[in-house]
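Shown here: the complex without one of its protein chains, the others still in place.
Going by the order they are written in, the chains are A and B; count residues from 1 in each one.
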Amino acid sequence: MLHRRRAPGWAVNTALLALVIALWFIGKAFDKNLDPYYLDLLLHIGIAIILAVSLNLINGITGQFSLGHAGFMAVGAYVGGVVLKHADPHGAAVPLVFLGLMVLGGLAAAAAGVLVGVPTLRLRGDYLAIATLGFGEIITVVLNQIESIGSYEVGGSAGLHNIPIITNFFWTYLGALVCVVVVARLVYSAKGRPFFAVREDEIAAAAMGVDTTFYKVAAFVVGAFFAGVAGVLSATLSGNLDPGAFGFFRSIEIVMMVVLGGSGSITGSILAAAVLTLLPEWLRALESWRLVIYALLLIVMMLLRPEGLLGNRELWWTRRRMLAIER
Amino acid sequence: MPLLEISHLGIDFGGLRALSDFNFTLDQGELVGLIGPNGAGKTTVFNIVTGVYQPDVGDVRLAGKSIVGLKPFRINRLGIARTFQNVRLFGGLSVLDNILIGFNQSVAHGFVGTLLRSHAHQVEEHLHEQQAIELLGAFDLLDRLHDPARTLAYGPQRRLEMARALATRPKILLLDEPAAGMNPQEKTDLMNLIAMIREKFSVGLWLIEHDMKLVMSICQRITVLDHGETIAIGSPAEIQENPKVIEAYLGSPEPA
Partner (left out) sequence: MHIFLQQLINGLSIGAVYALIALGYTMVYGVLKLINFAHGDVYMVGAVIGYELGRWMFGLAVPLYISLPVIFLGAMAGCAVLGFFIELCCYRPLRHRPRLVALITAIGVSLLLENLFQNPAVFGATPKNMPRLFDIKPILSFRTGDSPVPVTINNLDVISLCLCILIMIALSWFVLRTKMGLALRAVSFRVDIAALMGININWVISVTFMLGSALAAVAGVIDAMRYHVEPLMGLVQGIKAFVAAVLGGIGSIPGAVLGGLLMGLVETLLKGYLPGGYSGYSDAAAFFVLILVLLVRPTGLLGKPVAEKV
């Protein structure tokens, strides 16, 4: 009757592993042969995907409207950038250090996620949005003030420069793949369904045995972790870090991706991340009016199709399910 | 020892004494009613029992252990489930998902298994789906499996809420005005549904209702509240004769 054939886990996992290996080869090819401009664009899209999907977990899926996601990114970026600049690895050590940094940056950001998620448990809607906005801005202000920690240079308002540029296609898209697979597998499962329940009705969720505190904090922690990973990737892409670049506007850019793609839709976030990274490039011709158009697009999108491209559906859902939702 | 035991429960909201000296017992398999005029404090009792409010005085014991001060989700895990006066479904989620969330506490595998899609995970997902379908079948909700819960008509929504509560495998089920807004046919169906629940799931049922015919015909025992105070406890026949109950609902006769 309902039978949805599930592919055995080990089969999908093997396929994913094969995909990772494929990414490595593709990465090598791109690094050598692809026009640097396009490669750079692809890397930015990859980072955007991680940011959008991780924010979607918090905002769209768990319904905790967070306006400070760039703050988590900043934590990861700075932890990664500062340590990397200090360590300055070479040769064979580079991949190991890079992997370690991504994890480290992610964990640091996840800690920040706890710091934001726990105190804000009681807040809803607008109030939560503003509190997360405040946290994001505090992180920016603090980063502006810190010149150095011990022998580690941080940079303060002048920013951190000359970070080794060690990221590439493989690392970026590995990060994106891990992020998407983790979030998707997490929420579309028995253990993850409560995330949606928290969004729909917290009181009912609690009455059905869901530990809403755990799930709200977990959303922040996982979301922040990947934002931190994205931060490390970003720092090692541009080689520079400026505290001002991680403020409210950056957070809004990420929110726009989630909203455009459809709050609650992981595939929507991926699509929107790509579109909204490419859009400023396409609009480059309009120069000084670019951001005005950007803002107008946001307003028009909210007026005409606030549910975004995919609403809260995923591209991979069966036709029958999609039809049901249309009704 | 009764399954649910409430003693001297009381709560104030600001200056209003919403509930005072409320006592109650419920055993497995019983079907008991809680009635009273609007604002008498009935839903307040349910809210205290399920941990939404903390009482100012008194105790609530489930299988002998006090559950006062526990968070709502803990109380549900210990065995008390409820429906709400204003239906609180997970509107944007499908009918199936609403039930599946009810199973959230009986998941054996962990997060690692979830992320790796281990065999244990796949097996349990399948099992839950089967169990959910079985449950939905008992409640006649199989034709709208993937539809968002909010697109259901009112009657099916109420049934879904009951099914979802039962998915949490409770020992006690609290139903808050399950017949509200129903026509006579639907109420008859509801009575049959409650009879089915009693037969299939061994739960203690506690019912808040305004429809007297329904309450009198299915409840074994009835507690009557008025302005937070218990004014009568007894069998349907006793309650119907009780002058205080009559006065609470209809008022006392005017002096001639």
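A few comments on the model shown:
Here is the rule we use: contacts are C-beta pairs under 8 Å (C-beta built on N, C-alpha and C of every residue); 3 or more make two chains touch, one makes a residue touch a chain.
Remember, it's a predicted structure, so these values are computed and weren't measured experimentally.
Checked against the full complex, the one of A:A18, A:V94, A:V292 or A:L315 touching the unshown chain is A:V292. When the missing chain is restored to the complex, the residue among A:N13, A:N144, A:T213 or A:N240 that touches it is A:N144. Across B:S20, B:N47, B:N98 or B:T114, the single residue that touches the chain missing here is B:N47. Within the full complex, the residue among A:W10, A:F25, A:Y38 or A:Y127 touching the omitted chain is A:Y127. Considering the complete assembly, subunit A touches the hidden chain via residues 65, 119-120, 122-123, 125-127, 129-131, 134-135, 137-138, 141-142, 144-145, 203, 249, 252, 255-256, 259, 288-289, 291-292, 294-296, 298-299, 302-303, 306.
Just so we're on the same page, only the chains that are shown with their structure count from here on.
As a whole-number value, the distance joining the C-alpha centres of subunit A and subunit B reads 41 Å.
Against subunit A, the residues of subunit B that register as touching in their complex are 50, 52, 71-73, 76-77, 81-82, 84, 88-94, 96-97, 100-105, 107, 109-111, 114-119, 121-122, 124-126, 128-129, 133, 142, 144-148, 151, 164-165, 167-168. Contacts from subunit A toward subunit B in the complex involve residues 1-2, 4, 6, 8-10, 12-13, 182, 185-186, 189-194, 196-197, 199-201, 203-212, 264, 312, 320-321, 324-325, 327.
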